[in-house]
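The other protein chains are all here in position, but one chain of the complex has been omitted.
Chain lettering (A and B) follows the sequence in which the chains are written, and residue indices restart at 1 in each chain.
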Amino acid sequence: MKISGSQRLPFPPDQSYALMQDPEALARAIPGCESLEQTGENEYRMKMKMALAAFSGAFEGKVRISEQQPPSSFRLDVEGSGKIGFVKGGGVLKLEPSETETVVNYDGDVQVGGTIAAVGQRLIEGAAKSMIQRFFEKLAAS
Amino acid sequence: MATTITRPKTLIGKAIRRREDPRLITGTATYVEDIKMPGMHYAVVVRSPHAAAKIRSIDTSKAAARPGVVAIFTGQDVSKVGPVPCGASLPGLRVPNHTILATDRVYYAGHPVAVVVATDRYIAADAADDVEVDWEVLKAVADPLKALEPGAPAVHPQWPDNKAFDFHQEHGDIDKAFAEADVIVKQRILSQRLIPTPMETRGVVAEWRAADRALNLYSSTQIPHLLRSMVAQMLGLEENRLRVVAPEVGGGFGCKLNVYAEEALMGFVAMKINKPVKWIETRRENYLTTIHGRGHVDDYELSAKRDGTITGIKLRIIQDLGAYHQLLTPAIPTLSVLMMPGLYKTQNIFADIVGVFTNCVPTDAYRGAGRPEATHGIERMVDILAAELKMDPAEIRLKNFVQPNEFPFPTATGLIYDSGDYAAPLKKALDIAEYEKLRREQSESRKQGRLMGIGMSAYGEICAFGPSPATPAGGWESATVKIEPSGKVTVLTGTSPHGQGEETTFAQIAADELGVDIDDVLVVHGDTALVQYGIGTFGSRATAVGGTAVYFALQDLKAKIKKFGAMLLNSDDVTLANGQCIDNKTGASKSVQEIAAASYRAMQLPPNTEPGMVSTHFWEPPNFTFPFGAHLVVTEVDRDTGAVKVVRYIAVDDCGNILNPLIVTGQVHGGVAQGIGQALYEQAVYDEAGQLITGELMDYAVPKAHMLPWIESDHTVTPTPVNPLGVKGVGEAGTIGCSPAVVNSVVDALSPLGVKHIDMPMTPEKIWKLIRSAQ
Partner (left out) sequence: MIPQTFDYTAPATLDQALALIAQGAKPLAGGMSLIPMMKLRLAAPEHLVDIGRLKELNYIREDAGALHLGAGCTHYEVETSPLLRGKCPLLSETAAHIGDVQVRNMGTIGGSIAHADPSADYPAALQALEAKIVLRGAQSQRTVAASAFFLDTFATALEPGEIVSEIIVPVEEAGAGASYQKMAQPASGFAIVGVAARLRRSGGKIAMARIGVTGLAGRSFRATAAEKALENTAGSAAEIQAAAALVAQGVEANSDLHASAEYRKHLAAVYAGRALFAALARTA
């Protein structure tokens, strides 16, 4: 499923860019992230707990940052799997200055599998968007 | 020839209520899930979440450590169990090795990779969650058209073109027909993937009696005997040491006309753990791993003369097979080819099938199995041709029908249509609808800007499967009729009904033939230890083939009754009527019950006659039967939302003689419900990665009662000469006749906007977009 949109960060692009490469900031901002541990250059192992209404599930997965072109764009891939299925998402984030702030345009794919794919279909887009929004809200607050 | 065989004082033809219903509607029937045994264990199958992946390793240690877990088996453990069988054979067919558990690779989401056995199902489910599989995820392909593109991911790496087979059939001179045609119409028509959705999912209980070296297998199946033969072979067990029982079966619609991995797997588990084991499929598993139906992309071309005479039909089928061949998977589209001329005369046909592997669960027989696709295709094409020629859709059908004096009629596809008066049901449907008046109403409503449609289909189908040479495992059926010493009658049928009501109709046949009370007749089925070998219930065959076997067993028995009766009455001239054997000279009589008792007591025996009152008959049908009918549907489309309302549904079916009109009407209603499901609501949707996203009843729209119209069901009666009962079969008719009539009606409603074709399901959004793009 394609997913795209834009969010704002109240920092100039170079600062926003740096923030989004900082594992500690990411760990704080990714909704449900319980741990983020570096496994290689720009690669991390993540444990997260996703909760959406009655749904809840623990996921273990990887975060990878690539195609870095500071401070204007990079690619982010996140994948996780747990007992209720798996989630994979990836896309390019483009940063544009807007006065003293940054507009982050994202464009990517989300793929889910397992039980969540079967029952959560109508919720995935909304859930993904709301997670992205929370992610940026938390980043903005850091 | 619309005639009915009538008999005096007969139960045949009476709307007798189904004798199986009290236990079904009071919740007291025994399904597989209701079976409990001392020491029973429970199995949960671990399945792949991925549509295509390599298995790097499977770690079962954490699961095995859970208290209550008794055993875990993976693909390596079951390597000696034979593959899941494919019963269909086609020239050059590529058959993947379908092991009961995946070994190094999975091919569809839901593919079984391990089985966890525990003392209760909750522990088993918890432990199944603990099984860790290290996957290497591969690219999958779920769309058959994409699978045929160069460079598509290979479902089976050894066959990179994803083709399982090419099939070709032609007859007559198709090139001449098209070269000389006044008009040629073409259309791509889709018959989408559907999920059969029986109320009862699959389930298996396996019990190994080690001391007897005997395996009892209870399974929700339509084919207990065939299942026994094939599972015995898979397990390497002597067939006579395997007993298969199909207890109450809560619907099948073809999806239980199969042999599934779990059936052999539970047998294997029971033999390994030496304890009974139960596995009940969840609805989620049912959607992921029980066969789906349809899955056609059909390219049609029709050639015709200006007067509407159809001169040739070309059909190219792309069949989405899924990842494997289940029992009949590759054979299903060949039935579409057989049925492609419909009820029409043309002798020029050309058909190609490409069977395509996809990373999806296999398709196979689902109510109608190949014939709904063919009927949908030809009946859409005839409407498209009528529109092109500006002819009335009824008129063009009447013009092309095989005529009553042409039977038996050899079709271009090699069938011999048995009997028919194809115009009769169509004319009856038009009469019931008051067709002329309806068309006037339609033109009035169009002036008001309303979108009212009138659509029809004239369908034929292949039923009573079938002559043995034309079926993969024999097409006969068996029956044993016993009159017990007390005079009670037991009918053992090799068919295995699961909703069709044969406990009622077969009892009607027996009660009529013997002249006994219907309550004295018990119909037994579905247990290979009780019932002689039989084929099963599918392809609208139970009554036409199985009922005929019962009929012939009864004739043998009647002859024997008369022999004993003559002996007891000291007569050489007796008649058997109304349950009495009567001496034609003296009028003295003995009842069937008295005669049965005497046959067992055997104080005296007629010459060359054995004691007892039992007869078994295996009946081989000389031909299929070919029921037909016409459905007429009035719809109204909501211009604002695109929603379709079925305003009237008229079904006139000709299934030959009718044994029980209540059951026939019930079959038509259920069939129409599933046809409307396909026309308006249902579609199995896989995403690009092969995830089934209509994976639950929350998203897969099986129609409910309030979504269905009142069905005006009527009949014409053209008996078949193929069997002495004159019955043709009706189990699939409603489904086959329905979907083209509904689509034709909606296309007719939208025709003022220039709409010529709509693919199923006709969802409101799809219709709304058509309306909007026309504006």
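To be clear about the criterion, a contact is a pair of C-beta atoms (placed from the backbone, for glycine too) under 8 Å apart; a residue touches a chain by one contact, two chains touch by 3 or more.
As the structure is a prediction and not an experimental result, all values here were calculated from the model.
**Student:** Given the contact rule set out at the top, which of the displayed chains would the hidden chain touch in the full complex?
**Tutor:** Its contacts among the visible chains are A, B.
**Student:** Which of these touches the unseen chain: B:A64, B:L93, B:L605 or B:A643?
**Tutor:** The single option touching the absent chain is B:A643.
**Student:** If the hidden chain were put back, which of B:F178, B:F407 or B:W768 would touch it?
**Tutor:** B:W768
**Student:** Can you work out which residue in A:S4, A:S56, A:Q69 or A:S98 touches the chain that's missing from view?
**Tutor:** Checking the options A:S4, A:S56, A:Q69 or A:S98, the one contacting the hidden chain is A:S56.
**Student:** Among A:S16, A:S81, A:T102 or A:T115, choose the residue that contacts the chain missing from this document, as touch is defined above.
**Tutor:** Of the listed residues, the one touching the omitted chain is A:T115.
**Student:** Please give every residue of subunit B in contact with the chain that is not shown.
**Tutor:** Within subunit B, the residues that touch the unshown chain are 44, 121-122, 124-126, 129, 282-284, 640-641, 643, 680-681, 685, 693-694, 696-704, 707, 763-765, 768-769.
**Student:** Applying the definition given at the start, please give the residues of subunit A touching the unseen chain.
**Tutor:** 52-57, 83-84, 115-116, 119-123, 125-127, 129-130
Throughout what follows, only the chains that are shown with their structure count from here on.
**Student:** How big is the gap, in whole Å, between where the Cα atoms of subunit A centre and where those of subunit B centre?
**Tutor:** That pair's centroid distance is 48 Å.
**Student:** Show which residues of subunit A lie in contact with subunit B when the two form their complex.
**Tutor:** So the residues of subunit A touching subunit B come out as 1, 81, 83, 85-86, 111-115, 117-119, 121-122.
**Student:** Which residues of subunit B touch subunit A in the complex?
**Tutor:** Against subunit A, subunit B makes touches at 49-50, 109, 129, 284, 287-288, 687, 689, 691-696, 698-699.
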